[in-house]
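Worksheet: the structure to be examined is printed underneath.
With one protein chain held back, the other chains of the complex are shown just where they sit.
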Amino acid sequence: MKVKPKLFFGLPKGSLQEATIEKMGKAGFNISVSNRSYIPYVDDEEMEIRMIRAQEISRYVELGYLDSGITGYDWIMENSSSVHEVGEFQFSKATRQPSRWVLAVPEESKIKTVHDLAGKRIATEVVNLTKKYLRKHKVKAEVEFSLGATEVKARELVDAIVEITETGPSLRANKLRIVDTVLVSTPRLIANHKAWKDPWKRRKIETLALLLRGALEAESKVGLKMNIAEKNLKALLESLPALRRPTISGLSQPGWVAVETIIDEHIVRELIPQLKAAGAEGIIEYPLNKVVY
Amino acid sequence: MKVKPKLFFGLPKGSLQEATIEKMGKAGFNISVSNRSYIPYVDDEEMEIRMIRAQEISRYVELGYLDSGITGYDWIMENSSSVHEVGEFQFSKATRQPSRWVLAVPEESKIKTVHDLAGKRIATEVVNLTKKYLRKHKVKAEVEFSLGATEVKARELVDAIVEITETGPSLRANKLRIVDTVLVSTPRLIANHKAWKDPWKRRKIETLALLLRGALEAESKVGLKMNIAEKNLKALLESLPALRRPTISGLSQPGWVAVETIIDEHIVRELIPQLKAAGAEGIIEYPLNKVVY
Amino acid sequence: MKVKPKLFFGLPKGSLQEATIEKMGKAGFNISVSNRSYIPYVDDEEMEIRMIRAQEISRYVELGYLDSGITGYDWIMENSSSVHEVGEFQFSKATRQPSRWVLAVPEESKIKTVHDLAGKRIATEVVNLTKKYLRKHKVKAEVEFSLGATEVKARELVDAIVEITETGPSLRANKLRIVDTVLVSTPRLIANHKAWKDPWKRRKIETLALLLRGALEAESKVGLKMNIAEKNLKALLESLPALRRPTISGLSQPGWVAVETIIDEHIVRELIPQLKAAGAEGIIEYPLNKVVY
Amino acid sequence: MKVKPKLFFGLPKGSLQEATIEKMGKAGFNISVSNRSYIPYVDDEEMEIRMIRAQEISRYVELGYLDSGITGYDWIMENSSSVHEVGEFQFSKATRQPSRWVLAVPEESKIKTVHDLAGKRIATEVVNLTKKYLRKHKVKAEVEFSLGATEVKARELVDAIVEITETGPSLRANKLRIVDTVLVSTPRLIANHKAWKDPWKRRKIETLALLLRGALEAESKVGLKMNIAEKNLKALLESLPALRRPTISGLSQPGWVAVETIIDEHIVRELIPQLKAAGAEGIIEYPLNKVVY
Amino acid sequence: MKVKPKLFFGLPKGSLQEATIEKMGKAGFNISVSNRSYIPYVDDEEMEIRMIRAQEISRYVELGYLDSGITGYDWIMENSSSVHEVGEFQFSKATRQPSRWVLAVPEESKIKTVHDLAGKRIATEVVNLTKKYLRKHKVKAEVEFSLGATEVKARELVDAIVEITETGPSLRANKLRIVDTVLVSTPRLIANHKAWKDPWKRRKIETLALLLRGALEAESKVGLKMNIAEKNLKALLESLPALRRPTISGLSQPGWVAVETIIDEHIVRELIPQLKAAGAEGIIEYPLNKVVY
Partner (left out) sequence: MKVKPKLFFGLPKGSLQEATIEKMGKAGFNISVSNRSYIPYVDDEEMEIRMIRAQEISRYVELGYLDSGITGYDWIMENSSSVHEVGEFQFSKATRQPSRWVLAVPEESKIKTVHDLAGKRIATEVVNLTKKYLRKHKVKAEVEFSLGATEVKARELVDAIVEITETGPSLRANKLRIVDTVLVSTPRLIANHKAWKDPWKRRKIETLALLLRGALEAESKVGLKMNIAEKNLKALLESLPALRRPTISGLSQPGWVAVETIIDEHIVRELIPQLKAAGAEGIIEYPLNKVVY
């Protein structure tokens, strides 16, 4: 009776937490985390959420303690976790740029390339990634674990660091120079291999991926509606390929039609002046929750 | 000249304040409360808002100092206020669950039912509700007023407490056990009897109720739009009763129609995969401000 | 190659900052200001934003260090800056009222009109505006610069002050009486004269003005959609002139049409009950991002 | 064995909490309250502290749930608690003034004395105190319980209020006029009658009172030390009666003595210039933890 | 010329930071840390302070990047650092208790002793300490690194944890049971072996230790002064061994002496009533900055 299936799903605590929960909410899964809570409430009886550090999620998905989860590509690699990667997502609206782990040294250091690291000491939170990187370049150096404030060590305590560039301002403030990029990382939806083979779980995860993608897609899209005289319609559509496959509906006012479409928000600022010039009237832009093609 | 009629309207200070003001804003009444203010600004010249503790609103509505107001069913009962109840509303999106006043005792207490309370001492903020409850069960016990942190008293200072379950975590943290539910409460829009007989005031209150309901309704609904080939339309509609009474409009692209409807947000996550399977394309979900049937 | 043109654009730091950046975002220019930063990030490669105190923006636009910017009319006047005024905007949703600089004195002061100021001492942040105001009224008085907390000086340290009424509560708290209005001010989009003659820059500024206006317009508008029987349509439209130029589209349900329009948000609360009375069904209100006529 | 006696001691939560705990610490009882905690830690195995609202402490001391506690005279009176009053303390250094409960009305009210209250409605947190006060003046009026923000009600919802003057600024801000003082209150150390008859508990409470008094005394005293030529000593002591009973010790430097005494801090600012004038040298002032005569 | 010797000294960032810097200040070394700073200012030209995580200090002292530093015994052990231990200090006034690393399991777990861990998985921040502990008990189990919120994992993700008991409330909140103590730890002042052999550095470190000890000693001591009649002096001293080796000086008042001594603050609350009983008058207690025997 009671034995409804459940999906155990891991979300990252800490810096990614707020953004991830917001996106999950936009996808239709409302999560409320009480203070310091490991087990948040989600309004879906088929899911159990666990808040775990991004660093550890892939490990627990691999072991099967979690069926699925969201974490960074960097930590999947650092942990060498064998998991199924369902998809790649980008959560930060501000820049929509992936995060980068870089090799950095003091501005005045003599180290110019990875090869100058031979025999040096490197501090980093991603010890395994750094060792792989060094092996790839056939460089022998000492790598030590450092958690937090790694960038202040580069001048006195070690010779180089591998640090995430979201600390770019911190790199600058500590007068460090980037030597090379070690890894580019984005958030990933991952699944335990066995869970992925379970049809119920797989469908649940795929639906979540579909909705999450629809919500993210909607963040960068807007709805656009306008009225135009029928005689101007063709010119409008030809000259503006951005209005791809619009919905055109008749108006009660003879000779006029309503044109409606979904476009990238970032082209609105170029498009609206052009639409006005082409004879469009009553242009309105409205927000979207989800866009699923 | 100047003697425009005004509706004096009470809103609850404190824990419900933020949610109530947000909903009033969604209903179209923008309220700004400066710090500690009893008389907030509202952008409606026909209303005067007063911020009063939820505990007291029904009393002042009954006495006629206020024409109408929003407060909890619990406090209307506690005060035995004779007021007209216009409607029931639920403000908290997170759970959409009513609050419950419960009788609780220490986990290790011998009290198992209300009848074990005979001769005991009970601390509560709702002294009258508790006395009514005891009378109903024909139990004689001492009830004392307690304001705040009632749950810490249950172990040493009294034998039982009647407390609101929104302090559930606090109940757990204090190792208390729920014995019974004393009252289930939701927010209510109430009116003074005389004000309700005044046609202008009644219409004003009814409009407010209509808009508030429209705004709350909209919180759990979304707009959904999609394109579908005409040949697939019938199957789509038959198989998906959730798409009740959609707006179907012709598209300029022959053989295709646009389907638009309003649905409960919480079924979106099940519906979208089904829509895709049924041949829908370009599915978009958009937010609503109000829904009035 | 690289020499893409750039528009140097000044935004006001401080009290107007948050509102201005929010409106710019709604207009389609997403700006992120790191803490205390003078050069924020904007997601438009053709713009460079500078955050400068509202008091100084017109000066740097006049000198050409900035091509354009947003600042208050008061500071343009105070600085006697020769700039091109592109348009007037109102950012504060709460009240949509302009700010006023007023002449104020202690409640018990004998000063009743500007003419009673002869030989007195006035403290103000807007020394030049105050001097112009006195010259206009042919009054000779001493004007001294005062920055911040000017209102506390009016009782002991000077005879009168010229202060902005957004400090209204502060005026009251200090028991000051308003004698006269010195200047009414609203935010303005301004441009350097030379930049305004440059076709690329002018078009960029005009587009920004168009989008900003569209975003502000949308804040006070909503979309409204409803279904109505065709036979009731004419009566509905005649009796409700607010539904100016609606989009009317046919429904698949015979005898019914969908009516859609954009209206002022503040009339929604009167309109919806009337629409229901006129036979409208399934009324929904939805939010808008931009409205461009 | 284990049955060491314990003193159950109540301290007030809320506005008095921080000051009370600080003074207890100065008296030698270090208390640490974790967030929202009812049972704080105290570094004395013979005591158990309970944090309870000031309003309720006297009730639980009377009932014997607590042996002793600190609360305001106002709440002892409001609750008509039969407890032993051990002593009066004043905790607030800033002003060292007792708090006053006053009867207040709107500035423009016609109520000038208590006798004008006949037939009126009064809101207050101290319903019993107010009724006693009215009985004493043979005035019949309705008294209703009001918790928090009472002062905003005086203008519209009731005719008068009885409120504590620590809300003086709030009285002014709400334009209220004080009509009469209802009660003057200071913090009191109280004991349960039975606990006071238990020798161990009584000694424990008396020691606590002694140390608390010593700590409070020390807050307004300082130690003062100076050197003076023996020939000037008599004149110094005669002219400065504030130097009551100083410790005078010989110095190795012939003809000089060291004078040391304890004085009220607030006379230091007058005394030091006089001491210098009388020939004192090397004057130092040092802080005290406790002063017990 | 300029080549003054410097002592490179590491202080722990994070939870111990505030207490450590306060104690250093009491010892006479005033340190000011600007926000997020790695190199704080210290008012001693012979020292350079580095703020580093407690976890890492012993490593950098061992390597010689730092001459000396303060860190916990736990991290010295975890890192197996070969350093000279100069002394043990206890910084937290509240309890003066060392911190403990404990093995904990869910309350309902079948694990009762360390031996039940065979074949289980343990999460901890101190992987090496835990492995040593297991080896000592000849138990084979898997140990995995966990950083932060380890206690939430014990129920679902691992079988047991090794965590610091300062998270005692967190252990309780997560319903964990302590099985055994793995390590008891206190703060230590450590030195690099080579630095300890350098006479200048060693003297500098020893002076710091002396002053730090003097400051910590003073925290739990107070000065006590009183006057007593000579005839009562002997009885006083005999009956009160706590007044060990007091300074007794003659007073100008014949037959009276002043008695002054340094005692433990925590016995003051017992001693003062006894002193009064023995005839002491004018008892004052005053605070101390340092006590060096």
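All chains are identified by letter, namely A, B, C, D and E, in their written order; residue positions are counted from 1 within each chain.
The rule is simple: contacts are C-beta pairs under 8 Å (C-beta built on N, C-alpha and C of every residue); 3 or more make two chains touch, one makes a residue touch a chain.
Source: prediction; values computed, not measured.
Shown chains touched by the hidden one, complex as a whole: C, D, E. Per the touch definition above, the residue from C:13, C:177, C:202 or C:269 contacting the chain not shown is C:13.
Remark: the omitted chain is touched by one listed residue; of C:146, C:261 or C:289 this is C:146. Contact with the chain not shown here comes from a single listed residue; of D:209, D:258 or D:278, that residue is D:258.
Looking at chain C, the residues touching the absent chain are 13, 36, 38-39, 50, 52-53, 55-56, 59-60, 65, 144, 146-149, 152, 156-157. Contact between chain E and the unshown chain involves residues 27-30, 32, 34, 41, 43-44, 206-207, 210-211, 214, 218, 223, 245, 247-250, 257, 262, 286-293. Contact residues of chain D toward the unshown chain are 93-94, 169, 222, 227, 249-253, 258, 265-266, 268-270, 272-273, 276, 281-287.
We adopt the following convention: only the chains that are shown with their structure count from here on.
Interface note: chain B and chain D, two copies of one sequence, contact each other through mostly matching residue numbers (shared numbers exceed half of all numbers used). Greatest Cα centroid separation from chain E: this falls to C.
Mean C-alpha positions place chain C and chain E at a centre distance of 58 Å.
Chain C and chain D have centres, each the mean of its CA atoms, that are 52 Å apart.
Looking at chain A, one finds that residues 249-250, 286-287 touch two or more other chains.
If the chains shown are joined wherever they touch, the resulting network has some other arrangement, not a path, ring, star or complete graph.
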